[in-house]
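Below is one structure, written out as structure tokens, with a few remarks after it.
Every protein chain of the complex appears in place save one, which is left out.
Note that the chains take the letters A and B in the order they are written out, and that residue 1 is the start of every chain.
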Amino acid sequence: MRQAALICVVDPDPATQRSVGALLRALGAEVEVYATAREFLAQLPSAVPVCVVAESRLPDMTGIALLQELRARGLKIPTILLSADADVSGAVQAMRAGALDFIEKPYIDRALVTQVAPILDVDDHRAH
Amino acid sequence: MKEKPATVFVVDDDDAVRTSLRLLLKSVGLPVETFASAQEFLDGFDAERAGCLVLDIRMPGMSGLELQQRLNEIHAIVPIVFITGHGDVPMAVEAMQHGAVDFIQKPFRDQDLIDRINQALEKDRDNRAGLKERDAIRRRMQQLTPREREVLDLVTQGKANKVIAGDLNVSQRTVEIHRARVMEKMGASSLAHLVRMVIEAGRAS
Partner (left out) sequence: MDNNADPAPPAAPAGRPESELRALLDAAVDAVIVIDHAGRISTFNRAAERLFGYRAAEIVGQQVNVLMPEPYRSAHDGYVQSYIRTGEARIIGIGREVVAQRRDGTEFPASLSVGEVSGSQPPRFIGFIHDITSRKAGIDALRRERDRAQSYLDLAQVMLLALDLTGRIAMINRKGCEIVGYTETELLGRDWIEWCVPEARRDAARAGLQSFIAGTSAQPDDAEATVLTRDGASKLIAWHATLVRDELGNIVGTLSSGEDVTERRRAEQALVHSESLLRSAQAIAKLGNYEVYVPTGPAFWSQEMYRILGLNPKQGPVPIDVFTADVVHPDDRDRLARELQRAFNESGRLDLEFRIVRPDGTSREVHSRAQFQPSADGESTVITGTLHDITDRKLAEAEVRQGQERLTHVGRLATMGEMATGLAHEINQPLTAIATYAQAAVRMIDSPGGTETTELREPLVQITNQALRAGEVIRRLRAFVKNRATRTETVDLNRLIEDLRVLAEPDTRVNDVRLSIDLTPELPAVSADPVQIQQVLLNLIRNAIDATLEAPAAPREILVQSTGVADGVEVAVVDRAGGIAPEIAANLFNPFYTTKAAGTGLGLAISRSIIRAHRGKLGHRPTPGGGTTFYFTLPPLPGA
């Protein structure tokens, strides 16, 4: 029996934690939620997720910095950044840093499913 | 035949923007060619020519993003720096996901644009070098005999000579001879090198 794939959500906003968590669980993922990048990074050695969904403006570092930290640790985990106050240059920076996607809140569900479903290897129509 | 120098291809429907960019890029010594529309660029497109594309997003007729898509469809590797007067986040993300080097908003600092253009030109050089390397590897692989090709596949799967001998039902000595010949024909300095070349050759061009 295949174990559920782990996706980590890093976002201090409880509403986002709940909604994104619920969405990803609906896609069949196991979800762990962290409010800060530090908590998430501290947890990393025990379980490496198949995907990270992170707010681009975390309390302790930017989403781009988190992305760079993962790369520095040699972890090419697909990372999706979310942003409530996105601008074009921020989005471009994130993409240049290697983000899988950069999604504007609150219109995240459709885009998230589009990106995450292939990673989870599920039929993404199910969640539509 | 001497190759043309890497050229900056500017595609923008606005006359003033095009002309000013030509002046700017010439002032830093970059060869420039300008096009008033995406279609005009596509019509004269030569995949062999080195360079990069400075591309406006919103234009009458074919948009910048559409041109990017068309180029991807024909596996053109020319790196693209988008310049746009009114890009939004999804548009920028899409351009980046489809391989753009950057997505710059108008008006821009000249140095930012020049830096990006240089990055793009460097990427183009790398791409072209990689492409050349891949072509070379493929050419070498084509020189292998069917048996040598079989041995190459099994070696790069990490199988020991003895196992390969069993698989192919030949002596271990024969495997060793084939393997040496494969290493020689491919110009591989080590097994790791050989594996990298096979992976490289397997990549889509």
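Rule of thumb we're sticking to: contacts are C-beta pairs under 8 Å (C-beta built on N, C-alpha and C of every residue); 3 or more make two chains touch, one makes a residue touch a chain.
Since the structure is predicted, the reported quantities are computational estimates derived from the model, not experimental observations.
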item	value
Neighbouring displayed chains - absent chain, whole complex	B
Contacting the left-out chain in the complete assembly, out of B:4, B:58, B:139 or B:193	B:58
Candidates B:31, B:107 or B:187 - the one touching the absent chain	B:107
Touching the absent chain when the full complex is considered, from B:85, B:99, B:166 or B:202	B:85
Sites on subunit B contacted by the missing partner chain, in the whole complex	13-14, 16-17, 19-21, 23-24, 26-28, 58, 60-61, 83, 85-86, 106-110
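Quick note on the criterion: only the chains that are shown with their structure count from here on.
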item	value
Centroid distance [mean C-alpha coordinates] between subunit B and subunit A, Å	29
Touching residues (chain side subunit A, partner subunit B) in the complex	83, 86-89, 91-92, 95-96, 101-104
Complex contacts: residues of subunit B adjacent to subunit A	84, 87-93, 96-97, 102-103, 105
